[in-house]
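A single protein chain has been removed from this complex, and every other one stays in its place.
Order of writing sets the chain letters: A, B and C. Residues in each chain are counted from 1.
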């Protein structure tokens, strides 16, 4: 562990040395993120509210929303995430082979630049859940280094492109597909760091998070989810405010022998950042293998909400939501940062709709657990979370074990919430949550670890939850409005299929989302009433964004069905337990939509750049 | 040739025997084709006018056209042709693997049925020009046999599906990929016959046209383009009205020895049918190989406009437009049937914008050549067509031969017009022609014939014609309005890229078409003025259709760039002479669009089935 | 009708061309009718028949026969399928199930 310790020290040194330029670039991006014309990071802003302040499109006129223009990426498979919009340019990403396109919003019929990496196609074979990619990061540049668009490749590369030209600025190896490691995540920029996680827990990949200096491509720090504390990167005061979460030595102690080396805890979800605290937040994922009998112990620090110092990456707190996971309730879901008055006190909190069916609210400075509410009362593996201990109080009936087929476990392995984002209306102070209403049967089996091969050890059959129509295979989704202060769901509606991509809200009292069967919908965010929808070419596993360009507010969304729920469709599978149980759950999907891949921008009455009919026309030069 | 002669006799016998039910089904389809709610065959109607009588969408309001809904086929590559619309159902086809979808127009978010054939992927390797498919045929059913949707597969199968269920009704082998034969064509229904051609002249495939009995799947007749007269199917009075076109024995006499066996003349374009004359019309394609030195002679009957009796398939006339082709000016283009007053006389004519740069008008009863006008004056291989002899008067400067690189030959091998359709406004009596403005360099080489392998023997470099911008690789398209009575082009506009898919006109004085860079456009058909456009997800090589459903007029179009012009994009080629010369000509295309595949329906203000927001929603059963 | 007597005119052109063919290279325009519909004329310097010349591609007879073989085999299979269908009302594609 020498390398890590050395890096640790140099990271701190560097952080201290170059503190002031860090802060400048940081502020620049933060400031840009607040402009209506930009969407500079996956969450829109550092607090990941996925919220547009615009009111041009609102409850009164949203029914006039029409496509303004569209762009196919030339690739099928799941198109997760949402593009970035910066200074009149849109940056569009896509699944493997992870092409990136820059479009001028004044004339999106010309591609300003495109980056089409050549990757080893073998990467596709080690991706667990379709060959998805969740998005891009942007670093605004300083005098010396140009603005950068930073991307991940499924084959494990992190690449920085010159945002003006699309030329590769630097390119580092983060993951190695030969040992089952991939990248599907959107990287994240805070200060002058590009932060990136890891994928592959279904292949026993030991999770880690790394930061690279945007200006040099040099790695600044790297911390793991499991193993020795020096690898995990615990600050001196780690969990000092909540010692009952556990502190030293647990990354090894809660595993049998070397099991932590192949113990998962990847992080392929989203990051949020608090520029004041200089802390960033994310969740580590499921322990490997899924077969719990093969890994006695709490399996720390998988399934953990992390609050880490951005400069060093060191963890100030870590709260493990699902110790010794038995259901693949990978804890990587989105963290939304807000201020809430909870029990009479204003707190800087993070709210996290976890895959395990519980939405958690933590004080994001201390890690204190403030709320833990079931996303749907049908979650049955857990009775409640003991707020004193922070521990879930389990219902042993829904536990899993070798030699046993557990039935009707809710949520299913896909979770009540998965990779989708969650939006927050700061005025209403409500969260809008796209939910999977899915339960499952689960039956573990034994298998040895072989680097680069699937290491799951469980058969799973997922299906719609009790409120859905299990026979027809529909009713597997919900959208809910959640109030973190009261723990109440202010409204809740059923959807035909899981709301996989998540929601985007606007000050027009609207909440937008895409559906797996290919609608983009707008609801009144105050009461859930459906106000508008449009039938996209293909199902959406992405989420909408909004931006204002030349005085017009646009709402846009990626379409292209895929991701875990659509692996049956993407890979043409039929056995209901195939695709780690997704095929059965979504067998109906193929009767509603087919693959596709692209982006559509909507505006009121479809107004847009081509209202000027001369835009994009051939101009004869004689 | 025994098989053919016997078949010939039995075909005639059968035609006489079952004449009356034939006529009934025939009339039914003809009648259906004239209803605004239907689009029952590629040309809309038997006369292939690609014309909508509707005026709801017209020059005054077309700027309010917006997408109503969309559907991705789940497949990339060129999406040629247009769907069928019949009794409230839309039937969507696609390129290899040639999936077919039935969508209920009341709720296109549910796929009523889908037919996804498993094909030998080797078929892709013998397709000359991307793995396209041009559409479906429909047979309306009688009491005994259900309505059928009839499709081709790239692997050479012709398949009839029950139109209500999508189940295979019969499935025959028409082509064999092991000898380079494929099918990309839309089959055609006339009477109770499914007529289908052949592809593969770039692999030396000897062209043929066949008819299958829709009720039994039995072959009724089959005729070749080359070889002995018994194979070609010449009626007794073949070319009796124009003996100077040639009559007996030429399918062998105009070839050296056995060269006719590998001599091309496939037909993969469109058919038109005159129910009164009971004659159908199509063109046979280029001779093989492209290297003219290797095939001395006129190479009959490649490059020929055929008028054949539908009952027997026997040819009443054949007019060879480009004897001894030296440029791949394959003659398969669309035939549009109209009545025109020419030289003071009303005639039943066919009008055919040929690849060789000339638009021909023939009397479709006699085959008499009535007009032959250059599609663009830049066509230079030919000075004019001698109206007495019917022969093109060549300019030897632009001829091609071994050991010589011919330069600046116009049109290029891709033709001034290729697989696109042509629309006709019967009120205005004008044709609307999408044109390729492309020229080329051409250099032949020798090669031996091997069944199943490419047999071209020429290197080609295509580029925009003299009116385009050759440096930037744009200005390779035109749209023109043509008056067959006067031979005048009433208006003409330039396009950035070839107008590959063709046009659709409506009585709203509109002409619609898709562009390779991904627009659907509407122009005032009286003067060419651009009135509306929308940026599709991907470039279009299909053409628009129009239909009225529940009182709303829709205009729809396939998108999904591909076909010959986009092989560079589809197969990621860079050498400008690759893709038989297309890569250089369309190198700019990739900076405007990427692959995709689907259909979009447009209506005024985007009104449509989902205006009722409950359509397609999950209905909880409690 | 416009087309009357065309054949005669064509023959006239033909006769003329034949005369000028070997006489003057410049007169070559690719067209020179031997008979109606048979008007091809070799380019100056190129043979009228390529067999035995340097342009002879020497195709193999076997290769040239392959297409017809393939087509005949398909026709036989299709005929069996259609026959079975007419008899039973059921379309069986797999020929081995019909034999």
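We adopt the following convention: contacts are C-beta pairs under 8 Å (C-beta built on N, C-alpha and C of every residue); 3 or more make two chains touch, one makes a residue touch a chain.
Bear in mind the structure is a predicted one, so any value in this text is a computation, not a measurement.
Taking every chain of the complex into account, the omitted one touches A. If you put the hidden chain back, the residue from A:105, A:205 or A:334 that touches it is A:205.
Within the whole complex, the absent chain has one touching residue among A:370, A:422, A:460 or A:499, and that is A:370. Only one residue in the set A:35, A:142 or A:176 touches the chain that does not appear here, and it is A:176. Which of A:71, A:96 or A:245 touches the hidden chain is settled by the complete complex: it is A:245. Even with one chain removed from view, chain A keeps its contact list with that chain: residues 3, 168-176, 178-179, 181, 204-206, 208, 213, 216-219, 222, 241-247, 250, 253-254, 256-258, 261-262, 293-294, 296-300, 320, 323-324, 326, 343, 366, 368-370, 386-396, 399, 401-402, 446-452.
We take it that only the chains that are shown with their structure count from here on.
Chain A and chain B have Cα centroids separated by 46 Å.
The mean-CA centres of chain A and chain C are about 63 angstrom from one another, to the nearest whole unit. Work out the mean CA point of chain B and of chain C, and you get 22 Å between them.
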